[in-house]
Each structure stands twice: as C-alpha cells, then as structure tokens.
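A quick write-up on the structure given underneath.
The other protein chains are all here in position, but one chain of the complex has been omitted.
Coming up: chain A.
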Amino acid sequence: MTFPSGTFTPAPGAGRPLRMLWVHARTEATLTLRNGEQVLLTLLIPLALLIGLTLVPVIALPSPRVDAVTPRVLALAVLSSAFTGQAIALGFDRRYGVLKRLAATALPRWLLVLGRVVAGLVVVAVQAVVISVVALLLGWSPSGLLWMVALLALGTLCFGALGVLLGGALKAEVVLALANVVWFVLLLAGGIVVATADLPSGMASVVALLPSAALTDGLTTALSGGVPPLSVWVTLTAWGVGAGVLATRTTRLT
C-alpha cells in the first residue's frame, strides 16, 4: 500500500481537556451499561431486592415497607457499581493493558481519574433513577431528595476510591473474587439489609464505622425527612480519603 506524501506529517498536540473528559467518561459509562454482568450486579439484583423485600416480609421492617427498603437498595446500588463493579472492571482493564495505552496518550493522569469518577457518577445516577421509579410504583413516598443526591455522590466517591484500591493492586481473578466476597459480606452484615440498630450491640458499634452502614443510615435518615448526622459524612469521607491516598501508592498500570 502506498500513501500520499504528507499523510503522516507530524502535527502533534493534546486534545481539548473537556472533549477528552467527555469521550473518556462516555466510553467508560457505556462499557459499564453494556456489560451484562455489570447490569446484573448494578441494576437487576438491587431491583430484585427492592421488589422482593417490599412485597415479601422475610425480615421485619417498619411499615410502609417500601420506605424502609428503598434507602437500603440505593446504598446497595452504590456498593455494587462504585465498589464491586469498578474494582472488577479495573482489574481486567489492567490485564488488557488499557491503562498503559491511555497513559501513553496526551490524556493527563488527573483526567484519567476524573473520567472514571464522572463515569461512576453517571452510572449511579442511572441506577438511582431506575430504582426510584420502581420504588415510586411500589408506593414509595420520599422526602429529603437533596440530601439523598449529596449522599449518593459522596458514597460513590468513597466506594469508588475503595474499588480502585482493590482493583488497582491485585491480579484480575483475585480482584473478582474479593470484590464479590466483600459485596456479599457488606450486604448481609455491613448494615445494609439488616439495619445497624438491629444488630447485636457489640457488632453494631463496629458495623456503624463501616462506609456501607454510614451510607445506609444516612440515606434512611435523609429520605424520612431528617438531616443525616455529621458522623455519616465523616465516616464516608474518612474511608474515601484513606483509600484514595493509599491507592495512589498501590495502583499499577498493568
């Protein structure tokens, strides 16, 4: 094959930051929402729990049940996508060399991180909308939506940082196993399905310090019209900052 002279004449330069951010975040969000396993984890399981726990009285909940279930399912949705989904995707992205590929482009490191954060927030927004619509159909009567949005955003950043910490350091298969185990443990014993207050007192004081319990308790308070206490914000911020700082030291490109 021959190429006209001048086809590859150098004309280097970086793209516009906003365009890089837009294309990168859009690509990441599209990949998540197109992946069958991710959709199962981030949407179908939370929706199944929302409908199941609302309609079937397997655990004791205050009435109306949907008002008690929805905040927990929203917290689970954040745990599923920002932590488990993110960690697994990052583990396999590293395996397939995408971080190295992107690190070799003009995309600055801060945009590489920001693009993933924006994509994570977009996915959580999609989850929150779908879950809220189904909950409303089940008779949910929320209040404090602004607090809910703020908590979902902070929860996404916190669990996202934890997801990057896990997915950025270990082998893809190990990440896959650990991310699912942590998801399951936090779902059952991390203050999501069973409220922290209903746990045995010794266990409750420990569980209350977990980000899953903080997010669930915060959302429950907010959506019943209260103001989420300071401890919720501090717990989520501390876990997020701690994981983020650690992740900048442990995350590897491949």
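Following the convention adopted for this analysis, a contact is a pair of C-beta atoms (placed from the backbone, for glycine too) under 8 Å apart; a residue touches a chain by one contact, two chains touch by 3 or more; residues count from 1.
Here is the rule we go by: contacts and distances are computed from a predicted model.
Here one chain is missing from view; checked against "Sulfur compound chelating protein SoxZ", "Phenylacetate-CoA oxygenase subunit PaaI", "Spermidine/putrescine ABC transporter ATP-binding protein" or "Glutamyl-tRNA(Gln) amidotransferase subunit A", UniProt names that protein "Spermidine/putrescine ABC transporter ATP-binding protein".
The missing chain, though absent from the display, is touched by one residue of A:Gly15, A:Gly52, A:Gly139 or A:Pro229; that residue is A:Gly15. When the missing chain is restored to the complex, the residue among A:Leu107, A:Leu166 or A:Val232 that touches it is A:Leu107.
Only one of A:Asn35, A:Asn180 or A:Thr251 touches the absent chain when the whole complex is considered: A:Asn35. Residue-level contact of chain A with the missing chain is found at 1-3, 5-16, 19-20, 22-24, 27, 30-31, 34-35, 92-93, 95-109, 253.
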